[in-house]
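Yeah, one chain of the complex is gone here, protein chain that is, but the others are all in their spots.
Chain naming follows the written order as A, B and C, and within any one chain the residues start at number 1.
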Amino acid sequence: MPHDCVMSLNVESAPVITQPAPTPLRLIDDAGLAVDPSEAGGFALPSPEILLGLYRRMVVARRFDVQVTALTRQGRLATYPSALGQEACEIAAVASLGALDWLFPTYRDSIALLTRGVPPEDILASFRGEWHSGYDYYQHKIAPQATPLATQALHAVGLATASKLKGDHTVALTLLGDGATSEGDAHEAFNFAAVWQAPVVFLVQNNQFAISVPLDKQMACRTIADKAIGYGMPGYFVDGNDVAAMYAVVSAAVDTARNGGGPSLVEGLTYRMEAHTNSDDPTRYRDSSDVDAWRGRDPIERLEKYLVSVGVLTDAERADITREAEDLAAATRECMTRTAVIDPLELFEHVYATPRTALAEQRDFLANEIAEHEAAAAKTTGESA
Amino acid sequence: MPHDCVMSLNVESAPVITQPAPTPLRLIDDAGLAVDPSEAGGFALPSPEILLGLYRRMVVARRFDVQVTALTRQGRLATYPSALGQEACEIAAVASLGALDWLFPTYRDSIALLTRGVPPEDILASFRGEWHSGYDYYQHKIAPQATPLATQALHAVGLATASKLKGDHTVALTLLGDGATSEGDAHEAFNFAAVWQAPVVFLVQNNQFAISVPLDKQMACRTIADKAIGYGMPGYFVDGNDVAAMYAVVSAAVDTARNGGGPSLVEGLTYRMEAHTNSDDPTRYRDSSDVDAWRGRDPIERLEKYLVSVGVLTDAERADITREAEDLAAATRECMTRTAVIDPLELFEHVYATPRTALAEQRDFLANEIAEHEAAAAKTTGESA
Amino acid sequence: MTAHNSTTHTGTAAPATRPAAPMTMAAALNAAIRDAMVDDPSVVLFGEDVGPLGGVFRVTDGLYAEFGETRVSDSPLAESGIIGTAIGMAIYGLRPVVEMQFDAFSYPAFEQIVSHVAKMRNRTRGRIQLPIVIRIPYAGDIGGVEHHSDSSEAYWAATPGLTGVTPSNPADAYSMLREAIASDDPVIFMEPKSRYWSKAELALPVRTAPMNQAVVVREGADVTLIAYGPTVKTAIATAELASEEGLSIEVIDLRSLSPFDDETVSASVRKTSRAAVIHEAAQFGGYGAEVAARLTERNFYYLSAPILRITGFDIPYPSPKLEEYFLPTPDRILAALGTWEWS
Partner (left out) sequence: MTAHNSTTHTGTAAPATRPAAPMTMAAALNAAIRDAMVDDPSVVLFGEDVGPLGGVFRVTDGLYAEFGETRVSDSPLAESGIIGTAIGMAIYGLRPVVEMQFDAFSYPAFEQIVSHVAKMRNRTRGRIQLPIVIRIPYAGDIGGVEHHSDSSEAYWAATPGLTGVTPSNPADAYSMLREAIASDDPVIFMEPKSRYWSKAELALPVRTAPMNQAVVVREGADVTLIAYGPTVKTAIATAELASEEGLSIEVIDLRSLSPFDDETVSASVRKTSRAAVIHEAAQFGGYGAEVAARLTERNFYYLSAPILRITGFDIPYPSPKLEEYFLPTPDRILAALGTWEWS
């Protein structure tokens, strides 16, 4: 593009972004009451029907999370990072996306996968240690759950940019933790997205801890949403335990992205109720009184109060939701009884699309070794029989 | 530290930062007139004596820069990235630092080194290809000029933090380019500095190009100073061709850092007048009309007008400055006539503090090879004589 | 990046066979990218300064003008960002060709390359492929200042999941880059900077040996010299010198560092019974170690002498005035061969 001679290209062209208010946006308060529209930042409270749907998904997701944590305590999974307490963020993220949109989750976001339709068995494949990741990415339009922090944010920006280049309307949404925003990749993702005006939404679940490190040792700004200013994109500071607000804001951000309005950063302020993973010991670094206080801000209970107050959460509905949740828990337990057939020779199969002689040799070596072991074992069995 | 149970640790404790005005702060305008104090953002115009000193350093620095560019065109240096037009930023940076403070420069900042007292010969060692870097870091308190972009910003934060941990009052200042702010390391440096409240100043010379890439393809925010908000540190958007403003703001930021006030980010809005380096061809990516327009905003001419108007730039003074500049240019040319004695065996000397047998063997190998070549050459000479 | 108004993403003219013309390696690479972009609308190009400037080595010269912002673009200055976004684009079906401006500037992208580019296909049981080409101008001998002459091939070769190739001449540059772009595997495409201006007569689109094969570029009977990228020329010069002294040297251009073409190289070594590998990178832990180790494992009883490595010293790449002492030269190679017991 030709440059007119101006003092700075950006001062004239870049948008003025206002710093978000220091109180998180909420549409339903702790007590389950709808906040006054004048304080709702221009966002409308979703309809009771939508909220009831979100409620159902949150209850089901929590049941899954609790079930998987229990299985992990029994030693049946290698690890499981729980999202208990973060259901409002996770479910709002998924509910805001269309079928063709893509989700870029982390290790913590199993319930987002569940909500988007990934079968429990496929979610748990990696946590059971069967394979590094185990679902159908293109069917669900979900990237593999990322472990190296913030790296997936760049993948989301790339996919969104590709969608834009192709003239499609696919939006990408990526989930990030508060800690992950400190990584260089988070910065590069925010900046590439803003410069390329990629249709992407960054949803930071600020659960206030990165393993043991609390937010104030992670960053010195007021809110994570403040960071958006430095990229020239809108930032939203939202009560991450209010699914109504999360859904309203994330949906709007997705719409903006889809309509060519570029990226947004949404911070959901929440709290990690469980340990980081089963191998973590949170008593070493935080007071249980904090956890207790946050228990009082539970995203499900809050919505429940509201739904009861507006009369859509009937006993029948409740029973039906409980049934769905229990069925899922049962299915989850049941899938653990099926031992996945793992073929060690598959180790060599997917490393490259182009076959390699050396890998074929190694595959044969392992096949031979296994056959010999089996033969030896059979012989021992035969002898002892 | 114990955490009171609050919604978010940071919302309550972190400072509110206001977004800088979209016009760069200046104390002397393009025409060489002092701006009205009401528009000076609370910064006082430095005294005529200070400004005269800065003027002298700028003139001398430019003479050096022009001389080295000429030598490079003659093919006598491997490369030289010129800072022509950026003297106000470079000189203000150095003038704001105390003797014990540290400077972390880039490849572009040779004139900052010069201004801080590094002999031309030592600056040019690396550009002549003699060694990767060639001055006395601890004497001048200047880190090696960094090539991998933004990496040095983290070194500055580390040094500043060490100073703080030791209870010293050393401040670190690092120079960065606009392009370099896109690197993950810039982000990590800003964030570490803010969280650790390190006594460091980030001075971004926004010369609006990263080689060929213009600012609006580098970032989508209005000003680089805006980025400070996301870290919870003050950001200043300053006319980088106004040495009075640059000096006032950077000095204040250094004082803040020294007095325990933590880091600041200062953006100097300027322009790269020359090619990126001698091997670059800027006609491929920018209009000469832009360059011409910026020639009219020359930092030296502007200050000159002001100094003349207030009567401190006398003819005698001018002559003296010219003499200093010409002496330096002569000394620079002269140092190029001295061929540095480069001992190839030194290649093995500094890699490790702890001696290594394998490296000693390689050193002996090379020594032997050189000796044999010399013997062969002597033989040839002897034969042909 | 701006979206195109139209849905066509192809360039202006389809590549046909063109008359032979002298061409530098840089021009051959440029033609390869251009032809690939014309043939396949999913090929996109981005990186630092690859747009209007045409790259600091002019390898992408003219492509921005021809294909426009939709398919060729300058990215913000962040290498991890370049690789990370390329991954996302590849997931969506594009075939990104990206540039790391100089070898040492690929290091900020190390995590994205090693933890994602290399592992994505395996992680997803083959469901997600990443047909990405990462072009890296590498190695020295150009009088570059620090960080501009690294040979980083050992890092990539040690990483399962990556394919690493390096052409030594313009014909291979064209052919191998076309093949790399067409590959469904991610390819680290290492371009020897010192050979960018080397010339050859080429009739495009030229097709040389498949990119995963080594090639015997000069036959010989007594010694096998194994070289790649910038050192192929050195090896050939050595062979010429040696032939004057009656020593017959076979020169192999590896071309592919990962995979390694065991068949071609072992056959040569079995024939000559003596081999040396030549590279610019430091010796310790360098790529030559793999070459020597695997050839010895597979051909031990054919060898008359240990496989030698004639390489850079175990030090950081030196400054311009000292690089002549660092780089392997024909003299140094011949002297090394002279240390063998020749019974």
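Before moving on, here are some points about what is shown:
One rule holds in what follows: a contact is a pair of C-beta atoms (placed from the backbone, for glycine too) under 8 Å apart; a residue touches a chain by one contact, two chains touch by 3 or more.
These numbers come from a predicted model, not from an experiment.
Checked against the full complex, the candidates A:45, A:61, A:153 or A:351 give a single residue touching the omitted chain, namely A:351.
Touch with the chain that is not drawn comes from one residue among C:63, C:315 or C:333, which is C:315. Annotation for chain C: contacts to the undisplayed chain at residues 80, 104, 107-108, 110-111, 114-115, 118-119, 122-123, 146-147, 154-155, 157-161, 258, 260, 281-282, 284-290, 292-294, 296-298, 300-301, 303, 305-309, 314-316, 341. Residues of chain B in contact with the chain left out of this view: 102, 131-134, 136-138, 143-144, 148, 151, 153-167, 170, 172, 184-185, 188-189, 191-192, 195-198, 346, 349-354, 356-358. Contacts to the hidden chain, counted on chain A, fall at residues 78-79, 107, 126-133, 147-149, 179-180, 182-185, 210-213, 217-219, 279-281, 284-285, 342, 344, 347-348, 351, 358-359, 362, 366, 369-370, 373.
Convention: only the chains that are shown with their structure count from here on.
Interface comparison, B-C versus A-C: the higher number of contacting C-beta pairs is recorded for A-C. Each chain gets a centre from the mean of its Cα atoms; the one farthest from the centre of chain C is A. Here the CA centre of chain B is 35 Å from the CA centre of chain C.
Note on chain placement: the centre of chain A and the centre of chain C lie 39 Å apart, centres being C-alpha means.
Counting partners per residue, chain B has 182-185, 217-219 as the residues that reach two or more other chains.
The set of chain C residues touching two or more other chains comprises 75-76, 78, 80-81, 108.
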